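Chains shown are a subset, placed as in the full complex.
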Amino acid sequence: MPIIHKLLEITTEPGINIHNITPQIQEFVDTSGINNGQVLVFSRHTTTALAINENEVRLLEDVKVFLQKLAPEGDKYLHNDLHLRDVPEDEPINAHSHLMAMMLTTSEVIPIVDGKLGLGTWQAVLFFELDGARKRTIFLQLSGE
Amino acid sequence: MPIIHKLLEITTEPGINIHNITPQIQEFVDTSGINNGQVLVFSRHTTTALAINENEVRLLEDVKVFLQKLAPEGDKYLHNDLHLRDVPEDEPINAHSHLMAMMLTTSEVIPIVDGKLGLGTWQAVLFFELDGARKRTIFLQLSGE
């Protein structure tokens, strides 16, 4: 059973922003020749995350507001006391971004059926930048037959 | 290594309701002949979700209350301004359901050991309807030997 890897590279914008990576994943499935199997999507950072949901522009704004209320940037966090940690000078103040990431998820596994992602009608694979702007990578692993 | 699919179909009740789908998953494992491997459980909607936890009736009521407090239906959400979106007349008002779904999860992978789901004593696979009543589907994918 073949196992195929690909790194997606994404350049994000400042603050929180959400990227629909479904087309890139489907393209990887298309070129792989795998008809029946699965794709593991793995976010490789501690202030990014994944979710599978609807790619509707107003909903994505709602999610941002929701996350900012859930883990407010302005709250007091020990992780943000940079003078008490051994960190480089450009270390970001981003405890809230880590907390948001843990409320979302790092890995998603999506079935592949008849050469297509087995997503429901309204489902999209969403990549969350929670502390941009940065260059980010997402690991894709295809396996199947 | 065989890869076997099955679609579970569930008819849900109005509002939020939680369904224990462990027996259906175990039955699928039983009939597959796979002894050692895994099952991918994939919720195919943007207002449903999965969690693995205890199937205790009073706890499930606590989870509903908790989710309703986390993402209150009555809050203002951009996604709910249907007049500003290109949607059918029967489009539901359900931004809160999408947010709850993203706080839970869409995919779970469960090990199969000696022909049985490798769940702990109190673990059950729970399917969350967050905007019922509807007909819903859950994708199961078994792989192993």
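Per-chain residue numbering starts at 1, and chain names A and B are given in the order in which the chains are listed.
The working rule: contacts are C-beta pairs under 8 Å (C-beta built on N, C-alpha and C of every residue); 3 or more make two chains touch, one makes a residue touch a chain.
Note that the structure is predicted; figures quoted are calculated from it, not measured.
Taken over the full complex in this file rather than the chains on view, the one protein sequence occurs as 3 copies, with 2 of them shown.
Note that only the chains that are shown with their structure count from here on.
Centroid to centroid, with C-alpha atoms defining each point, chain A and chain B lie 20 Å apart. Interface residues of chain A facing chain B in the complex, by the touch rule stated above, are 1, 36-38, 51-54, 56, 58-59, 61-63, 66, 70, 103-105, 108-111, 113, 118-120, 122-123, 144-145. Put simply, chain B touches chain A in their complex at residues 1, 3, 5, 40, 42, 44-46, 70-71, 77-79, 81, 84-85, 95, 98-99, 101-103, 105-107, 109, 137, 139, 141, 143.
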